[in-house]
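Removed: one protein chain of the complex. Kept in place: all other protein chains.
As written, the chains take the letters A and B, and residue 1 is the first residue of each chain.
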Amino acid sequence: MLWIDCPWCGARPESEFRYGGEAHIARPDPATTDDAGWGDYLFMRSNPKGVHAERWMHREGCRRWFNALRDTVSNDVLTIYPMGTPRPDAPGDEAEGG
Amino acid sequence: MRFRLKEGGRIDRAQRLRFTFNGRSYEGYAGDTLASALIASGTHLTSRSFKYHRPRGILTAGAEEPSALVQLGEGARTEPNLRATQVELYDGLTAAGVNAWPSANCDLAAWTGRLAPLFPAGFYYKTFLWPASFWKSLYEPAIRRMAGLGRAPEAPDPDSYDKMNIHCDVLVVGGGPAGISAALAAGEAGARVMLVDDEATLGGALVGLRHRVDGVDGAAWAQAAAGRLAAMEEVRVLTRTTLFGYYDHNSLSAFERRTDHLGPGAPAGTSRQRLWNIKAGRVVLATGAHERPLVFADNDRPGILLASAAQRYLNQYAALPGERAVLFTNNDAAYEVAHDIVEAGGTVGAVVDCRPEPAAPLAPALKEAGVALHTGSAIAATHGTKRVRSVTVAKLDGDGGLSGEQYRIFCDSVLVSGGWNPAVHLFSQSAGKLTYEEARGIFLPGTATQALEVAGAANGSFGLAACLAEGAAIGARAAEAAGFGDGTPPPAPPVEAPEPGAITPYWLAPGLKPLGHGKAKHMVDHQDDVTAADIRLAAREGFRSVEHVKRYTTVGMGTDQGKTANVNGLAILADALGKTVPEVGFTTYRPPYTPVTFGALAGRDTGALMDPVRRTAMHVWHEAAGTVFEPVGQWHRPWWYPKRRDDKHAAVARECRAVREAAGILDASTLGKIDIKGPDATTLLDMVYTNAFSTLKVGRVRYGLMCGDDGMVFDDGTTARLGENHYLMTTTTGNAAHVLEWLEEWLQTEWPELKVYCTSVTEQWATVALAGPRARDVLAALAPEMALDAHSFPFMSVKEGVVAGVNARVFRISFTGELSFEINVPWSHGRRLWDALMEAGAEHGITPYGTEAMHVLRAERGFIIVGQETDGTTTPHDLGMDWIVSKKKADFLGKRAWNREDSRREDRKQLVGILTDDPKKVLPEGTQLVDKRGQPPIPMIGHVTSSYASPTLGRSIALALVKGGRARKGETIYAAPETGFLPCKITEPVFYDSEGAKRDG
Partner (left out) sequence: MAEAPAPRSPLAGLADALAGARADGVTLTDRSARARFNLRIDPKDVEALTAAGAILGGSLPRTPNTAATTVNGKILLWLGPDEWLVTGPAEEGAQLDDTLRGRLDGRHHALTDVSAMYATLALSGPRAREVLMKGCRLDLHPRAFKPNTCVQTALAKANVILHQTDDTPSYEITVRNSFSVYLATWLLDAMAEYRQG
C-alpha cells in the first residue's frame, strides 16, 4: 500500500486515490492535429523505469487532481505539484527509456 | 511424560492438560506447545512426508518448522498444516499428523518411499505428460490423494475475524533481547511504539537458554521488561502475532491469534484472529535467526532435531529429547546444548564435529563429563525406522570424503547444528538487498530501501550483549527520527552468556555411498522432500538460475518457504555449478512469512458485509413486496415483482402490459444526478455532450450522449436547464460516479478557466418514474396545483411543485415510449411519494415495475442502454444516432476521432433490430450472428445486444450490432450454430410507436 501526500488532505493510503496516468498530456487542437497526432494523444504513453510524472486524484477525499513524480522502481513519491505547472526537477531525475 | 524433568522449565505444572494426538491420549502442562508435550512424552514421530511418505518428526521449536505439520481439531473448526511447534496446548486438544492414512505410525502409502527412484526432481514435469486428458481425470486426483498436506474444512467457518488499522512511530518486529531493548529505548523516549512477536510470551531465544541478563535469568528479565512496556501508555505489545508482510512505504501486515490458544474456552464475541494493517514511521527488524540443519544421509528420521530446538525443549519445557543424544555440529555454539543436557541430568553419547581441530570453550568440560568428542568427523548414516536408533560416525579425509574409519553410536536423538541463518525474510520483502558473508556462510541485510534498521541476530549479531546494545541503539535512533528523545540509548544491562564462538560452514556430509546412489536420502527440504541429489540432478540437467532450480525441484516452495532449507540448498547448488553462493544468487522472500488464514484476510467482509448493498429510500417497500433484486453496480434494484407465484416471464409481461395500458411506477432513484452551476456551465455541457445545450431553454430538458475523446459512447442521460447558469444532469446508474469524475477531470486539468461547480445530488433526490396512458390521472391526484396537460407541461420539460405534500421536481421524459413523469422528491420523502402513488394509482391499475420490464419496454421503443448496446468501441453513428451529433459546434469531446479513417469504415458494426423468423424463439443475449449456414468456422458479422419476449408485440425482439447492418435491412442472417442457425431478419431498431405518438398519453 503506497501512502501518497494529497496536497490538501495530507498522507492517505493509495486506495483513496484514482490513478490518472501520465501527466503533461495536453489535449491538442483538434483542428490542426492529424490522425497520427490524435492517436498519440489518445493512446501513446511512456513507461519509464525510474522517475515518472503522473496524475492522481484524491477520490475518497477532496476530489482534487494533482501531479506527482514517482520512482517506478522504489515506488517513492518524490514530489507532488499542482496541475498546470511544469514538471519539476527531481533528484536522480533521468528516466531510463521505456 | 517420561522425558519431563522433575523440575525446571517455564511450564505451569499445576495445570495438567489432556490431549489426543494421532488417536492416542497424552498429557501435558499449561505453557506447553503440542510439540513440547509430545517430546516430553517421548513421541517424535508426528507425520509423513509430502512425497515419499517418510516418517517425520519434530525438527525445530518455532515458526520455521517444516516437518511436524498437524491437522488441528475436527469438523467445521479443523485447520490443516499447523506447525506443532507453534500450537499452544489446551485441555481437550485433538490433532493428527498430516499426509498419513490411516496414521503416521502405520501409513499405508509408505510404499511410495520405496518407489523413490521413480520420483526424481521435476517428476511432475517428466512423468505426467501424456495424454493431457489424463491429467484432470487420473493423475491430479491420485496425486492429490497421495501427496498434498492437510484437509481444508468443508463446513462454513463458525468463527469471526476482524481487522485493525494502526499507525505508530516505531514498529519493532520480534520480542527477543534485541527487540525488547529497541522497544524499551523507543518507548522511554515517548514515541508511539508497537512490538510484535509470534510467541505467547516475550523473550525470543532467551526463554530457551540459561543466559542471565541484569543479574537474573534471561526469561525473567524479558518478563520484567514486558511489564515495563505494558506500563508505557504509548507502547502496544502484541504477542501471538506474526508480522507476515512488509509492503511499500512502511505498510506492514500482522496476523494475531487472539483465542486459538484457549481452544473451546474462547470467549464468545471475540474475534478468533485479527489482521493488523500497520503504518510505521520507522521499523526495527529484530527477527532473530534460525538454526540451520546439517545435510547428511537420512537426516530426516524422527528423533533428529536442531540442537537449539532440543535446548529450548529442555530449558523452556523441561523435556529431554530422549535417553541418549548425539550432537552433530560445525560450530562452537552447539557445545552449549550438550552442556545444558548434561547439566540437566541427560546423556550425551557423543559430539561429532566436522571441524578437524575445534576449540570450543566448553569442550574440556564435556570431555570431563564423559562425552566422547569425534572431531574431523561426520555422521555418514543414520539407522532406525520410526525413530533414529543409531548413527554411523565416520572420520573425514582431507578432501571432505570419508577416510574409512567408522563407529556406530547408539542413540535415540541426534541434535544437529549447522550454524545460524539471520531471519532476513521481512528485510527481503521490504525490497532490501541481501549480502553474503563467506566466513559464517550467512546472508545478511545489506542496503535497506525503506525506513528500517535491523537489530540483533537478524543482523548477524549473535551474541546476547551485542543484541541488547544494538537493539537499544536502533530503538533510540528510531524514536529520535520520529521526534522523540535525542537518540541516546539507555545503558545496556550486564549479561552472563557465552559468546557465539567459531563456525566453519559445512554444506553436505558424505554418505556411505555416493550421493544419489543407494537408499539414503540427504534431505535438504524436509517439507517438500527435496534432497541434495535432486538439486545436483537439476544442475546436471542444465538448470543454472536459482529461480529455475527452485521451481524445478520445489526446494523452498512449501508452506514454510524453505526457512530451514534455502541456504543449504543454495550452497549445494553453488557447489554443483562450480560457482560461489553470491554468484548463484538468492530467491526473493514473499509474504506471508508463515501462512495466514483466509478468515483473517477476509475479516468481517463476509456474508452481508462482503460488499456494500446500496439501497434506495423505497428498498424496504420492495423487500416487503417480495421483489427479486438485480445488482446494478452496488445497488440492488427491483428486477421484477412476483405476484401469486408467477414466474419471471409472467411477472415481466404483467408489468409491461400495465405500463402500456394503464400506469406503472419504477424506482429510478439510482440514476446519477449532478447539479451543475456557474457562468460557464453551458460551455462545459457543449464540450462534453455531442449535441448543443446552448440552445436549450430554461425549463426544458434534452437527451445527450457523452463520448470520450476517442469518439466512443460512454454515457447518456437527460439534462434539464433549471436556470440560465444552472443544470441538472442525469447519468446511468452504473456510471454516476464516473461521469462526475469525468467532468471534474476536464474542469481541473484541461479547462481550469471555466467557472463551473459540479455537485452530486444523486441521493438528495428519490426518483419515481410514473409511466403509462393513465400516468397523468395518477399524478393529478397527488399534484392538484400542477398543470399537467401536454401544452402546459410539454414533453422534455421540467416543473417544480408540490407532489404528495412535498416539494418536488417533475420531469416529463420517457424511457418507455409512454406518457411518463419522473418525480423527484427529497430522499427522506421517497417512501411517502411511493406509498402515495400506489394509493392514488390503485383505481387506475397502478403496477410497480422492475428493471426487466423497463428493459423490455425501452427495447420495444428502440432506446439504447449504454453498456448493453455499446461496449466502448461504439460511436453515436454506429448506433444510428447521427441526429444527436452537432454539426455546428467547432469542438467537443469525441468529434475529432470520427474523422479518423477507422470511424468512417462502412463495415463497422451498426445497431439494427433483429426479428427471428420463428416469433417464439428468444435469442440469448450475446448470440453471435453469421451470414450463412454451414460448417464452422464461419465469420461472425455481429452479435445480439438485447433480446426479449415482447408482451406488447406478442413476439420476440432483439437489438444487435451487425457489420454494415444499416444497409442490410430486410436481409436474412442466422444466429450462431448453437441455436441451430435460426434464421432472422434485419430490421429497424424500433419495434413500437416509431412516430412517438404515445408519449403525450
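The rule is simple: a residue touches a chain if its C-beta (ideal position, glycine included) is under 8 Å from a C-beta of that chain, and two chains touch if they have at least 3 such contacts.
What you see is a predicted model; the values in this text were computed from it and never measured.
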item: Residue, one of B:164, B:200, B:512 or B:557, that touches the chain absent here; value: B:164
item: Touch with the omitted chain, as defined above, among B:75, B:156 or B:267; value: B:267
item: Residue among B:761, B:781, B:838 or B:982 that touches the chain left out of view; value: B:761
item: Which of B:76, B:152 or B:620 contacts the chain that the document leaves out; value: B:620
item: For chain B, residues in touch with the removed chain; value: 162-167, 192, 267-271, 277, 279, 603-605, 608-609, 611-617, 619-620, 634-635, 670, 675, 677-679, 755, 757, 759, 761-765, 802, 805-807, 826-832
item: Residue numbers in chain A that touch the chain omitted from display; value: 8-10, 12-13, 15-16, 60-64
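The rule we apply is simple: only the chains that are shown with their structure count from here on.
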item: List of chain A residues in touch with chain B within their complex; value: 1-3, 13, 18, 20, 26-27, 30-31, 33, 35, 38-39, 41-42, 55, 57, 59, 63-65, 74-75, 83-84
item: In the complex with chain A, residue positions of chain B that touch it; value: 247-249, 251, 277, 279, 431, 449, 709-710, 741, 744-745, 748-750, 752, 890-891, 895-897, 899-901
